[in-house]
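All protein chains of the complex are present and in place, except for one that has been dropped.
Each chain gets a letter, A, B, C and D, in the order it is written, and its residues are counted from 1.
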Amino acid sequence: MFPTPIQKASPLVRSGYKVMLPIALFLWLLPLIGVALTSVRPAGDLAAGNYFGIPSGFAGFENYSAVFQNSPIGYYILNSFKVTIPTVIGAVALSCLTGFALAVYKFKSNLFLFFLFVAGNFIPFQILMVPVRDLTLKMGFYDTTMGLVLFHVAFQTGFCTLFMRNFIKGLPFALIESARVEGVSEWQIFRHIVLPLMRPAIAALSVLVFTFVWNDYFWATVLVQGQHAMPVTAGLNALNGQWVAAWHLVSAGSIVAALPPVAMFFLMQKHFIAGLTLGATKG
Amino acid sequence: GEIVLNSNHSDPAPKKAMEDLIADFQAAHPGITVKWNNFDHEGYKSAIRNFLTADAPDVVAWFAGNRMEPFVTAGLFEDVTDVWDANGLNEQLKSAASAMTIDGKKWGVPYTYYQWGIYYRKDIFAEQGIEPPKTWAEFLAACEKLKAAGITPITIGTKALWPTGGWFDYLNLRVNGYEFHMELTAGKVPYTDPRVRATFEKWGELVNAGYFLESHAAIDWQDAIPQMVQGKAAMYLMGNFAVATMKDGGLTEDQIGFMQFPEITPGIPMAEDAPTDTFHIASGAKNKDDAKKFLAFVASPEAQAKMNATLGQLPVNNQAQKPEDVFLQQGFDMLSNAYALAQFYDRDANAEMAKAGMEAFQEFMVKPDRLDAILERLEKVRARVYN
Amino acid sequence: MSNTISAAQNWKRNQQKLAPWLFLAPGMLMFLIYVLVPIFQSIWISFHDWDGLGAKEWIGLQNYVELMDDDTFYVSLHNNVLWLVLYLLSIPAGLAVALFLNQTVTGIRLYKSLFFFPFVISQVVVGLMFTWFYAPNFGLFSQSIEWLTGTQVAVLADERYVTYAIIVAGLWPQTAYCMILYLTGLNNINTEQVEAARMDGAKGFKLLWYIILPQLAPATFIAMVVTVIGSLRSFDLVSIMTAGGPYGSSQVLSYFMYEQALSEYGFRMGYGAAIAVVLFLIMMVFISLFIVRMLSQERNA
Amino acid sequence: MADVSLRGVKKQFGALSVIKGVDLDVKDGEFCVFVGPSGCGKSTLLRMIAGLEEISAGSLSIGGKEMTKFGPSERGVAMVFQSYALYPHMSVEENIGFGLKMTGHSKAVIAERTAAAAKMLQLEPLLKRKPGQLSGGQRQRVAIGRAIVRNPEVFLFDEPLSNLDAALRVQMRTELLKLHQDLKATMIYVTHDQVEAMTMADKIVVLSAGQIEQVGSPLELYHRPNNLFVAGFIGSPKMNFLKVQVKGEGQATTVQLAGATISIPTSGAALSDGEMTLGIRPEHIDAGGQGDVVIEATVKLAEYLGSETLFFVTLADGSELAVKADGLASEKPGQTLRLGINTKACHLFDKDGKAVINGDLTR
Partner (left out) sequence: MADVSLRGVKKQFGALSVIKGVDLDVKDGEFCVFVGPSGCGKSTLLRMIAGLEEISAGSLSIGGKEMTKFGPSERGVAMVFQSYALYPHMSVEENIGFGLKMTGHSKAVIAERTAAAAKMLQLEPLLKRKPGQLSGGQRQRVAIGRAIVRNPEVFLFDEPLSNLDAALRVQMRTELLKLHQDLKATMIYVTHDQVEAMTMADKIVVLSAGQIEQVGSPLELYHRPNNLFVAGFIGSPKMNFLKVQVKGEGQATTVQLAGATISIPTSGAALSDGEMTLGIRPEHIDAGGQGDVVIEATVKLAEYLGSETLFFVTLADGSELAVKADGLASEKPGQTLRLGINTKACHLFDKDGKAVINGDLTR
């Protein structure tokens, strides 16, 4: 283990470390703590210039209910869910299939296709922007959550395929061969053997895609204009324009918008990190 | 039948005004229902391009002047000269008629505008013994006096760029006059013209003397208001909508004063900025007849009066009942006597030009010594955009 | 024996050849339509003048010629390089945090999650947070600077600092990301090698440098990839925090492109596409490096 | 009838030729074991029989039916993998019944056959468990159960015991043999463990570099290896090989070794004089000096294992020999041993490594 476990250090260092931890955390999360504090500050504090002192009172309830009542943020959040959930389902489903194909079968263009998916992950969105926007318009999905869903599904499929393929590669191939000898068809192998074993990968990807898509801002601004389909990230920016100088509302809104992925992260931490660190540890 | 209406009335007051307007219209025309799609104010500006080409509604909200020109040339707006003629609008909407005319045809109806001018802290002026300045010299003197008293003379927030447009418009209108301003914004005059430089030189007098709020580039127009509310700044060149925010911030009507932008070059007639909002019929509309009825309704004095009462702005229809608000009355008087009305820099100039221009204005307000480079750059953009 | 094989038998015998294509079809199709084809469309559009309303007009390389003469393009490029270089700081920073947190004391799991927190939050929110943090007069940062130096700095309004200020905001979540990569890497380090090194007398920094870091190479590589890609993709923060301002001085290619092609003042699709193509080409350099390495890994596996 | 027969079977992986023409007949009900050094192609050959690898050239028939082009599911074979390849998400019962379920058997049939297999393999109390909750030996049995339910005519095993610890391996070996007796099915079994091969096989196939070196019963291979490779491969410690000069003399041939003359009966084999390789197993040299010929040797290294002692000795001419002696032999390095050589235990190989004379103690 590196660094040397603190248990082996002198008691002085050990207690020093334990003191340092919360201090470091506090400094690290300072912007966040500031915003969280502001979100429960009475409006009066801001006017009085008390931006980062102790709040003069707790106005969390007022601020948060104001955010929901005076702005369509609730609606935006609903939109975000409408975009995110189908995307997660779609991208994960498609990539289960593609990942399976690329992991299990040997055919000439296998690696080429795989790297196509991988490369697709890293291209700048901007190169897709104009044509995708155009395509979405032509299909009549412009300014609908459906338009966002379709794009996100397609794009996330690239990343998910990379993940799924590597995951399935890690499964014992003998499972598949064993089933083949038993006379199980390829689809049945996928459905009954590989799919159930992919549960951890599916969980990891779901959390990850959920967060990615929830936090997407670029495509939300490109493919959606009106309130009725706007997800919360873009909505928040719009509200930011409306709420200038009302930092307590902006803060509360930010926290509301950040909450679902944060909750997701804390609930599914293991899967989340498994997804993110894919490939980070092996050669 | 049904008409589809797309608009950008997402803020609370405009939203309310629209809801009332639609209700009233449907009451007046029982056979017609209005399907209203409301858009976020900023997003609307790009959304309109999409829905006009892809899935056109019947009626769309937009802006007068150069801002509607691309849609007119692209054939996306319907000629509504007949609505004007049939309802006597040429007379009633006279002040905005020129802004609605391209190639001698009318392309929409205006329903609201509002004045721009300098809002100031009456009580501070009184304290410092300053009279509202009428000339450039008086204005400079007032600024100097405020500055000496430790008060920022002029507050402004240029993060969103457009507030700089107001300053340029007014300085240019007052230095070179309305005609020159319109030629410049129409791209007919190079930015390297000495007259443009003269405008910037006047501006430079204020910038170099440090009369503007220091960190203006970091803040939005609303953020500039607390300075005034807290008595740290005294003047604000803004549209009338700023009054509401000032009042929200805690200023009373007694503390706020309004004045016309002072004269600079003597003898040049005083033109003003008065951005006008409009309704148009999309050329791809499915129900043009009912849409025209809607336009006619919006143009009527009653509808405009009611709407603008909610909006807190001025009706364009000169038959409409005058507003009660003191600032609006002052504005109404000022605009009624104006030599001519400009729409605002970002509506009069082509969009690309406007973006480059306002960026340049901001840069100038931070780095006035870069004037030469700035003007050359603007000229480069102008040369490209208007060819 | 008959020569005709039944369809069912035929399928049974060939299903292993056909199956991959059937499994691939839906995903491939979506990917093709939404990712691969648009790349070429964009390149095509970049040779046109097009405002998104009327017809496209073929103008050859003119967009690129104009780009070469566009000051904003050079500002963006310069800023992109800044982003690229400074963003890489998140790697050592992430390593440092990871080393700090790689202990087993009570509650360390929670600490690790909380340190990772910034990455989970949307960049929009991060942008808003830092805007608040930097806000002149009252922002925590401005206040601290004033307290330290006596003068205010509106970093987001100052062309000298604005890009750095945005990058710092970007480094915050990125460092968290690198941290988690390194934490996992540290967790998977071959303990016997570390022990062997300890027996060899390596300690502290030497141990880190000679043994730990080389073992963390895969994590470092992934961190490099995501950081480089992330830095070139920087859009959200610029859009939220400054929209490229003041007067374009915090512009980056990705935002510049968006502004030219889609913003209120833009709708120059062809020009935007040309910017996107340039960005794409820059990115391709890195993508290729990455693919080449992955390929050699696949070959070895 | 489920004999397996390979004719000129070859396998190429790209340019790499892995199986270079194999002819083999495994009789119905036979227990056939493939052995050979790592990488010689045992697994590949087995997988070709299973249908998991295509056959590049040649033909395969099972039970007299041509199977070369058939998919794995159509061959009526079952395979037990080294890793067992149990489906980790299914219970033992589901694991065993899965193949039947997928090939459309009725619930009743599945239940009946699963129960029968479970009974046979004593898996009944474990039916509801997941593979993760089973010990190595139990997993092994489930894998076999999965093979059994399909009533295959041929069982294929690829090193099925190599993941088990030594004690369990011995036990499972016995169980597998019992299974073979009960089912009377053809079994083909790959292993790298000699003891397994020797104790289980009816027939051992020794492979080397994609080719068959020899096929025969275990003791046949031990006592009468065809060539140097098989002689060296079968038996541990390895057979001693010594370069010797050979001279024919009537019914016998004489070999000069470190001064001594060993006369080996030719049993009618015609052989030319010259250099040859003499092979003799360490256990066939008597450290007590009993034998047809006695040679003196110096102990270079001695390993006292308790149950036996291994001497590594040097002869007068410098050649080295391994000798397996009784556990009580206690000579130390440097001491002299008198080695008794039984001429009936001597093998002679010609220059190409082919066995010319196989001394055979059992004859």
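Just so it is clear, a residue touches a chain if its C-beta (ideal position, glycine included) is under 8 Å from a C-beta of that chain, and two chains touch if they have at least 3 such contacts.
As the structure is a prediction and not an experimental result, all values here were calculated from the model.
Note that the absent chain touches C, D when the full complex is taken as a whole.
Screening C:Glu57, C:Glu195 or C:Glu298 for touch with the missing chain picks out C:Glu195.
Which of D:Gly71, D:Gly210 or D:Gly235 touches the hidden chain is settled by the complete complex: it is D:Gly235.
Touch with the chain that is not drawn comes from one residue among D:Arg113, D:His223 or D:His347, which is D:His223.
By the touch rule set out above, chain D reaches the unshown chain at residues 38, 174, 194-195, 198-199, 218-219, 222-223, 234-236, 281, 283, 301, 303-308, 324, 327-328, 330, 361-362.
For chain C, the residues touching the chain absent from view are 190, 192-193, 195-203, 206, 210-211, 214-215, 217.
By definition in this document, only the chains that are shown with their structure count from here on.
The fewest steps needed to get from chain B to chain D, moving only between touching chains, is 2. One simple way to say how far apart two chains are is to compare their mean CA positions; for chain A and chain D this gives 56 Å.
The geometric centre of chain A is 14 Å away from that of chain C, both derived from CA atoms. Shared interface positions of chain A, i.e. residues touching 2 or more other chains, are given as 185, 221. In chain D, the positions touching at least two other chains are 71, 73-74.
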